[in-house]
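The block underneath contains the structure these notes are about, expressed in structure tokens.
In this view, the complex is presented without one of its protein chains, the others remaining in place.
Up next, chain A:
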Amino acid sequence: MMGSRELVLARVRAALADVPRDEAPEDFPVDRDYLDAHATGSPAEVADLLADNLADYRAVVHRCSAAELPGLLARLLAEHRSGDVAVPPALPGDWLADSEGVRVLTDDGSLTASRLDRVDSVVTACAVAVAETGTIVLDAKPDQGRRLLSLVPDHHICVVRPEQVVASVAQALRRLDPSRPLTWISGPSATSDIELDRVEGVHGPRTLEAVLLAD
């Protein structure tokens, strides 16, 4: 008796009897008659677009220089009255240098989801940010941490470096490694399931703050 695998494949092949036997997949034409990017301005203009689009989908956007970052993060955590702050294993050393009075939990792989459910905030870097769609992409490298780190806490602060900003989805995909687990984030979690009223925050962080660093 044929197993399901052989049966499915046999049915697929039988269904495709009309396809010439010598046609290779690449023989069937795919015209990519579309733009690689819609936003074609200077890096500064692209960064502005990213800020606009992030804000449009209700992320809170901040912009500062690298030198101002520790001060800004300290202020944001204080305003959120955060006591416990989770961070990935390799958050750049000085980012939380000014955040006195917060307890920093560095994830060495042992933080459980239940523990993360009780932290107030999480601070991470990112891999890429897409201006046209207002999207931040995390690829779980050591400056971003495991996927659950930016998922379970209710408040996520994500820092974007200028060289990480691209204009389009196509450009972002080229920079990303598909073998890594990726999370594309465009604003805080949301639902419109109740009479199509948009409500921010169901399961992911209800507050997303994006910090765009200037050159």
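One rule holds for everything that comes next: a contact is a pair of C-beta atoms (placed from the backbone, for glycine too) under 8 Å apart; a residue touches a chain by one contact, two chains touch by 3 or more; residues count from 1.
In the analysis below, contacts and distances are computed from a predicted model.
Peer 1: Can you pick, from "Peptide/nickel transport system permease protein", "Iron-sulfur cluster-binding protein", "Spore coat protein JC" or "Acyl-CoA dehydrogenase family protein", the UniProt name of the chain not shown?
Peer 2: "Iron-sulfur cluster-binding protein"
Peer 1: Just name the one of A:33, A:79 or A:100 that touches the chain not displayed here.
Peer 2: Considering all chains, including the one not shown, the answer is A:33.
Peer 1: Which residue among A:133, A:164 or A:207 touches the omitted chain?
Peer 2: Selected residue, touching the omitted chain: A:133.
Peer 1: In the complete complex, the non-displayed chain touches which residues of chain A?
Peer 2: 3-5, 7-9, 11-19, 23-25, 28-35, 38, 53, 56-58, 109, 113-114, 117, 130, 132-135, 140, 146-148, 151, 168-170, 173-174, 178-199, 201-205
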